[in-house]
Structure formats: C-alpha cells, structure tokens
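Let me begin by presenting the structure, written as structure tokens, before commenting on it.
Chains shown are a subset, placed as in the full complex.
We just call them A, B and C in the order they show up, numbering each chain from 1.
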Amino acid sequence: MDIATVIGVVVGFLVIVGAIVIGGGWQSFVHIPSLCIVVGGMLCATLTHFSLSQFLGIFAVVKKTLVTKIPSSSELIQNMVNFAAINRRDGALALEQEIPKISDVFFVKGMQMLVDGQESESMRNLMSLEIDNVRERHSTGKKILEFMGASAPAFGMIGTLIGLVQMLKNLSSPDQIGAGMAVALLTTFYGAFSANVFFLPLAGKLGIYSKAETTAMEMITEGVCAMADGDNPTTIREKMQAFISHGRREEVKANI
Amino acid sequence: MDIATVIGVVVGFLVIVGAIVIGGGWQSFVHIPSLCIVVGGMLCATLTHFSLSQFLGIFAVVKKTLVTKIPSSSELIQNMVNFAAINRRDGALALEQEIPKISDVFFVKGMQMLVDGQESESMRNLMSLEIDNVRERHSTGKKILEFMGASAPAFGMIGTLIGLVQMLKNLSSPDQIGAGMAVALLTTFYGAFSANVFFLPLAGKLGIYSKAETTAMEMITEGVCAMADGDNPTTIREKMQAFISHGRREEVKANI
Amino acid sequence: MDIATVIGVVVGFLVIVGAIVIGGGWQSFVHIPSLCIVVGGMLCATLTHFSLSQFLGIFAVVKKTLVTKIPSSSELIQNMVNFAAINRRDGALALEQEIPKISDVFFVKGMQMLVDGQESESMRNLMSLEIDNVRERHSTGKKILEFMGASAPAFGMIGTLIGLVQMLKNLSSPDQIGAGMAVALLTTFYGAFSANVFFLPLAGKLGIYSKAETTAMEMITEGVCAMADGDNPTTIREKMQAFISHGRREEVKANI
C-alpha cells in the first residue's frame, strides 16, 4: 500500500480534529443534518454527472491504483538491456523463453509481438493506442474525485445559505444568533475539510500514479520497437535512460 | 432512461428540500420575485449568448442524449470480429447481407463503404470528419448547460445586491433587517442550488455520453479501416480491445 | 437582425429593472458618481489593453457580426452538389458561368481558383490560411467584450472599497451607515449587472457566430478541393453532410 497516502490522509485528519478537540467544544462540530446536506448533495451531483458504473467503480479505481505496483524504472531498463542483448545475439525467437519471466501484462504483449516478428511501425501504433486508452480510463477516476472536491464546498455553501436564512428569520431571539450562525458555517467547514483533506489530494495521487504507469508503458514501447528496428543494446540503453534523471542513471550492463 | 441521472437529480433535490423542511419555516424559502430574477436573468443571458435554435434545442439535446443507447463495447467487438472473419473468408462483398442486422447508423455507413470497396485512407478521412463534427455538435449542448450553471449564481449575486441595497435604505426599522437580509440571500441560494444540483452535473453527464458515443465511433472506424486494409481477425480484435480495460477483456472468438 | 440577442438583452434588462421597481425605491439604484467609476474605469482599462483602432472598431464588429447572414448549411450543400455535377459532366470551365450566382465572397474566390485550374493542395493552403485569419480577427472582438465583462465587476469592487472606506471614516453619524453602505454596494451591482446581462453573453454570441461562419468556410473548402480532386458528386455530398447532424440531413440531389 502507498504509505504516503496513508500518512497524509490519517495525519491530516488528526491535525484538524486535534485542533478542534484542543480548542474545546468538539460537540459543536458534529451536526448530522449539515453532514447530510454536504455528503448527500455531493453524492447526488456526482451520480448525475457520471454514469452509474463509473460512480460505483470509483472505490475500486482508487483502491486498485493505490495498491498496484509500478514496475521500477531501473529494473525495467535492466530487463530491456538484457533482452536487447539476447535479441542481438540469438535473434528475436530466443526471447520467447524469457516472456514467462515478465510480470507486466503490457510488457508481455509487446514481447510477444516482437517474437511474432511484427513490424516496428504497427507495434508502435497498437501500443500507443493502448497507452492512450489507459490514460483515458485513468483520467475518469481523477475527474470523479476532482468533481467531488469541487462539489463538496459548493454544497457546503448551499447549506450555509440555508442556515443563514433560517437564522435571520429568527432574529427576535438574539441569544441564538451565535449558535445559529455556527451551525450555518459547519456545512462550509465540512465541504472545505473533505475537499482539501481527501478528494483533491487523492485526485492528484491518481494523476501521479497514472503518469508513472503510462511512462513505464512508453519506456516499454520505445524499447520493444527499438529491438524490432534492430537497434544495438547500447542505443536502447541510452533511449531508456533518457526517461530518468542523470542522478539516477546507473551503469547498466547486459546481464545474461 | 439513464437511471443514475434520475436518482442524482431527484434525490439531490429531496436532500436539500428535506433539510429545509426539517429546519422549519420552509415558507421563508419561497419568494417568487427572487426566483424571477435568477431564472429570468439566466434564461435571457443564455438567449443572448446562443442562437435561438440552439436555445430551443437544448431540451431535445438533453432528452435525446439521455435516452440514446450507446452500443456496448463488448457487443461491438464481437460484431467486428465476426465481420472480420467473414471478410477474411468470403471477401468484403459477403458482408453486404450482414449490414441490415446493424442498428447503429454510423456502423452501417462504414460497412457500406467497405462493401463498396473504398480505400482505407479515404474511409478514415470521411469517418474522422464525421466524428469531429459529432463531437462539435455535442459540445454545444454541454456549453449551454455550463453557461446556465455559471449564469444562475451570477444572477443570484445580482439579486442579493439588489436586496441588500433595498434593506440598507430601510435601516430605520431594525426589526426588518433580518427578514430583508434573508430575502436578499435567497437569490444566491436559488442560483447555487440550481447550478450545483441541475446544470453543472447535467453538463458533465452530456460530456460523458458524448465521450462514450465518440469512442464507439472511433472503435468502428478503427475496425472497418483495418478490415479494408485486410488485417486478420486476431489483429482487429486486439485493436478493438485496446479501447477497453484489461479486466473487461473477455475471450472473443469469431462467432459465425 | 438576430432576434435572440435582442430578446435576451431587452428582456434581461427589464427583468432586473422590474425587480428593482417592484421592490420600491428605484431612486436608490441611480447614483451617477458610482456609474462613472464603473463605466469610466472599464473603458479606460479596455483602451489601455487594446489598440485604439480595435477599441473604436468594437461597435462595428458587434453590429456587423449580428447582422451578417451566415449561408445556411443545406443551401450550401445543395449548391455544392449542383456544382459538383456540372464539374463532373462539363468540366471545371463550365462552372465559370455559375460564379456570378454566388453571393458569398469566400465561395466565389474558391470557385474562381477551381476554374483557373489550380491544384487542390495549393487551394487548400490558401483557403486554410484565410480561415485561420478570419478566426483570428473574430476572436479579437470576443476578447474585448470578455475583458469588459471581467473589468466591469473589478471596477465595481474598487468603487465599493472606496465607498466603504468613506463610510467607515464617518461612523460617528450612525444613521447614515446604511445609506453609505447601500451606495458603496451600487458599484458592485453596476459591474455585475453590465457584465452578466451585456458583455459576457454578447462575447459568447460573437463566438457562436464566428464558429458558424468558419464552419461554412470549412465546408466550402472541403467541397471545392474535392471538386478539384475530381471526386464524384455522391462523395462530395457525403463529405458535406458530415458537417450537419443526421436529423437535418435531407435527400440532396443534383438539381441542374
């Protein structure tokens, strides 16, 4: 599991709740009807915006993306250089017995096409099409969380307006103005809290994961197509290393 | 009909109205002049922004888009693989008798061009042009709803400013300050409510539908052009499957 | 004249003014110095932003764009199919006597190049260059109105700040606080009113017109270049019809 997300969400929650408890009177911050307006309104708006399957799939998307392991760049480069050396020495067919050792399903597919002797151009087309569509599907999860992060504060404001109107109608009891206004502000607080502690940062994390995964897929595409073009292992290693920073470039040698 | 939209809009409406009724004094939330400012102002601004036919067509666009059935991806892939197998075995002319079984008008058009023996390049050009123009037309409906969603809160603020100025002129009767301010805030409430419960989520839904429909059209284009290029059914199936996620990829076999 | 714009602007104006008059005390909403801050500030900022000729030309641009008639799509398709049939039957030279019947200056230019026997490629280049530059010039008018729509509320806020500072300095006469604050809010009202009833919707309308005009120009380009390429009338009709929705596609036959 992604440790940064867990720490960020849990500690972020504790910081805000801690500040409330220390300030005293945490009971003032629990108001079920206000919570219903913000959470209910946001969920309904999200359901109207997206399709039912997208809405129900958001938990799976978040969970899957946080758990899925991105293949590390250096391991990927090492594998690719090894395969390039085998390809150079023994030909593409010799790569067939290496395929079962690969865990990434996209890498397997690319190697299979290489072994089948497909041309670099058509391989690149098919792999690019798949990368585009993976990016597309990932972005839906991000958009749902971003919409939730924009919708929650909006319903917070709607709740505050409702509370203010109700309070202003009862100005005859001035000792309740403060309490009424405090309740009215709670929905805005709920909206801002949920958006900034959960929805918006999680949407960002989905984007980071999507970026990492599609970059790995692009590295695989570059490497496999370069092998199909018959590039030598040195050129392939340099193409792979262009994707990572100078500091992280270790000496990679074919390890076969 | 799209069940998510119905649930989202109806339940969203009920959540907010319920919160008002439970809070007591729902009569304070009904104020016809305030409603006229927000709804009237928004409709007039929309009419100024768009052409008369676009404005009148918005209900039809919303209704049609919510009712139209998007062909399911798996069914589309199955059909395409079947056609590819027939095309491979019996030639493109044998596909002519399959055309009446297709319900989608864009798919029919593509198959007809395939049967007519047009070249892949010119077919792709014509089909891409049509996809671009479909996307273009869809986006107009989305823009109208988004403009309404931005305009309603703006006229809500204008109404609130009018109410505040009127109230501030009558500060001599202090017992009416609360009521005056409550009425002033109502227009902002109407604007925020209609934008966040109806207009903005519905605009988003139009975008989701447009995306689904144009993706189906792109899949059809890829498949039909691949057939025209003489690709074998396996390659065509793989091209089709790049559009859907790994989890949803079932084993598809030509079923002829 | 464009009826939607007239209705939108006039009724929008009446709705807001009507709400003010019904609410009583419309005199409170007329304050010349406040009007000067908003209108004067906005005009000066616009003059600083744009060149003098662009600033003076904005009225002409708005008027011309609202009055200019966009050639209807169906009429355009009918003409193009007729010309394509003539071109097919009698050759491009026979089209020369059709040119005087065309009213659109861009269409005439395209047909003239066709008759002159220019190549499809160079015709498309020149016509695309012209479309790009038309879009460019149109967008300037839209940008001016959008800037006015952003600048008016900003000067409204500046006026409100001035009014608030002046009022706060005179807190010693508490019976004037309300009146002072009402005047201070008027500039914000003027800014929001002018932006949302006039500037922003009119900027949007300019965009709609620009879109319609450039789409017509793109249809002409596609049609004329297809004739130069020797496409048959059926293909040309299909290319033309890709620009309009299925519902509006009538049976078009060469009518010569």
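The rule is simple: contacts are C-beta pairs under 8 Å (C-beta built on N, C-alpha and C of every residue); 3 or more make two chains touch, one makes a residue touch a chain.
This one's a predicted model, so the numbers in the text were calculated from it and none came from an experiment.
The full homomeric assembly consists of 5 copies of the same chain, 3 of which are present in the displayed coordinates.
The criterion applied here is as follows: only the chains that are shown with their structure count from here on.
Shared numbers divided by all numbers used gives the overlap of an interface; between chain B and chain C this overlap falls below half, so the copies present different residues. To overlay chain A on chain B by their CA atoms, one rotates by 70 degrees, a value rounded to a multiple of 5. Centroids of chain A and chain C (each the mean of its C-alpha atoms) stand 40 Å apart. Multi-chain contact residues of chain A, defined as those touching 2 or more other chains: none present.
Chain A meets chain B in the complex at residues 33, 36-37, 40-41, 44-52, 54-55, 105, 126, 129-130, 133-134, 137, 147, 151, 154-155, 157-159, 161-166, 168-172. Residues of chain B that touch chain A in their complex: 2-5, 7-9, 11-12, 15-16, 19-20, 22-25, 28-29, 175, 177-179, 181-182, 185-186, 188-189, 192-193, 195-198, 200-202, 204-205, 208, 212, 222, 238-239, 242-246.
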